[in-house]
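As structure tokens, the structure follows; a few thoughts come after it.
Complex shown without one protein chain; remaining protein chains in place.
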Amino acid sequence: MTTSSRRINYQVDVQFGDCDPAGIVFFPNFLRWMDAASLNFFVSCGLKPWNELVKSRGIVGTPLLEIHTRFITSATFGQTLQIETSIVEWREKTFVQKHVVTRGSDLICEGSETRIFVVRDADKVGGLRGIAVPEDIKILCTGPGG
Amino acid sequence: MTTSSRRINYQVDVQFGDCDPAGIVFFPNFLRWMDAASLNFFVSCGLKPWNELVKSRGIVGTPLLEIHTRFITSATFGQTLQIETSIVEWREKTFVQKHVVTRGSDLICEGSETRIFVVRDADKVGGLRGIAVPEDIKILCTGPGG
Amino acid sequence: MTTSSRRINYQVDVQFGDCDPAGIVFFPNFLRWMDAASLNFFVSCGLKPWNELVKSRGIVGTPLLEIHTRFITSATFGQTLQIETSIVEWREKTFVQKHVVTRGSDLICEGSETRIFVVRDADKVGGLRGIAVPEDIKILCTGPGG
Partner (left out) sequence: MTTSSRRINYQVDVQFGDCDPAGIVFFPNFLRWMDAASLNFFVSCGLKPWNELVKSRGIVGTPLLEIHTRFITSATFGQTLQIETSIVEWREKTFVQKHVVTRGSDLICEGSETRIFVVRDADKVGGLRGIAVPEDIKILCTGPGG
């Protein structure tokens, strides 16, 4: 059974300092904004930010395992971008979050991120341990009619 | 006939400010370093940096069309990373550059970038036009025995 | 005669990736936001952004000559900051722009920037030449009753 994820929008006003000598957004900034959109998605769905969630549930964040990004058109400063974020797949332990970056009707780029919820675990290398996606979080992120 | 690309190393000393509240490298910085490693590859192969090449040949740079990155292990400040960069595929107009980021014998992450050489073209949207990879550049980037 | 500058507000939502391993904003990001607030001030006063102004008036931007910043309290992600920007002094060729960064009633930091309007000048080192602050810009930036 497929459940549909909520779709959350995050707005970015591109700044002068986000752009490179070619006059366009230096691409790692798109990844930075996708990371912000990723957390914004969960907070918009009702989760607390990581600095609070770590206290109540031990969840430190959702580190990135993989990212695949396609760049279609460039953007520059003075422009406003919209990032639409959704979860396109829940796997056993990981999930795939998708970010579609647009400027009006122009598609700028899109990224597909594989992430995992982690908790602190002193016994693990790096001190973090992946957990299965908590069911209540999955429900929070599921849209009406899902 | 396959030609093998040169393999160029680029070193990164991870700084405190490159890391996030989880204490590990904030991932867009890996993409920033791969971009630096990409240009470093061409300069190490004998090309001039973009700000000089634009004058002699009109080449503005090699914008990114697509990037696919896998993150295996985290890294933190005080550590030294090596990025080994090579070109794994020459296509008609684009090419695929690979970056393998290691810390000693640990694989940290690896990225595969599809890029294209562009020149200024006032008639094009964005003012840039992709060109076929220049043959002399292809030769410069080809390793001995290639 | 003293003229009073307009006061323009710029909002920043602090992101996870803006913070360092101590869990607080990595300070160069405050400078990045002050730079964004600086351009936002001029655009809010009625100027075009630099990429348009360079075409109509040759003005490339307002490079920084000096910055003095005091950090009073730290900030972290999930918080919203306000930056109030004004011009506290017009000198013959330069001007001093002040940014006061607050979170509610908390003063986070404040910065005082000396900047100069520049135009392209191929004869100059760096290709840029400072100009006296244009009178019409000074008027645009002056508040009611100034």
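Each chain gets a letter, A, B and C, in the order it is written, and its residues are counted from 1.
By definition in this document, contacts are C-beta pairs under 8 Å (C-beta built on N, C-alpha and C of every residue); 3 or more make two chains touch, one makes a residue touch a chain.
Given the structure is predicted, the values throughout are model-derived calculations rather than measurements.
When the whole complex is taken into account, which chains on show are touched by the absent chain?
Displayed chains contacted by the hidden chain, ordered by label: A, B, C.
In the whole complex, not just what's shown, which of B:Pro21, B:Gly61 or B:Gly111 touches the removed chain?
Hidden-chain contact among the options goes to B:Gly61.
Which subunit B residues touch the hidden chain?
These residues touch the chain not displayed: 15-17, 23, 32, 35-36, 39, 43, 49-52, 61, 76-78.
Considering the whole complex rather than only what is displayed, give the residues of subunit C touching the chain that is not shown.
21-22, 24, 26-29, 31-32, 35, 50-51, 60-61, 63-71, 73-74, 125-126, 128
Please output the residues of subunit A touching the missing chain, sorted low to high.
These residues touch the chain not displayed: 16-17, 19-21, 23, 26, 28, 76-77.
FYI, only the chains that are shown with their structure count from here on.
Greatest Cα-centroid separation from subunit B: which chain?
Using the mean of the C-alpha atoms as each chain's centre, the farthest one from subunit B is C.
Averaged over CA atoms, how far is the centre of subunit B from the centre of subunit C? Could you give it in whole Å?
33
Using the average of all C-alpha atoms in each chain as its centre, how far is it in Å between subunit A and subunit B?
The separation of the two C-alpha centroids amounts to 24 Å.
Taking each chain's centre as its mean C-alpha position, how far apart are subunit A and subunit C in Å?
About 30 Å, centre to centre.
Taking each residue of subunit A in turn, which ones touch at least two of the other chains?
Where subunit A meets two or more other chains at a single residue, that happens at 32, 35, 50-51, 61.
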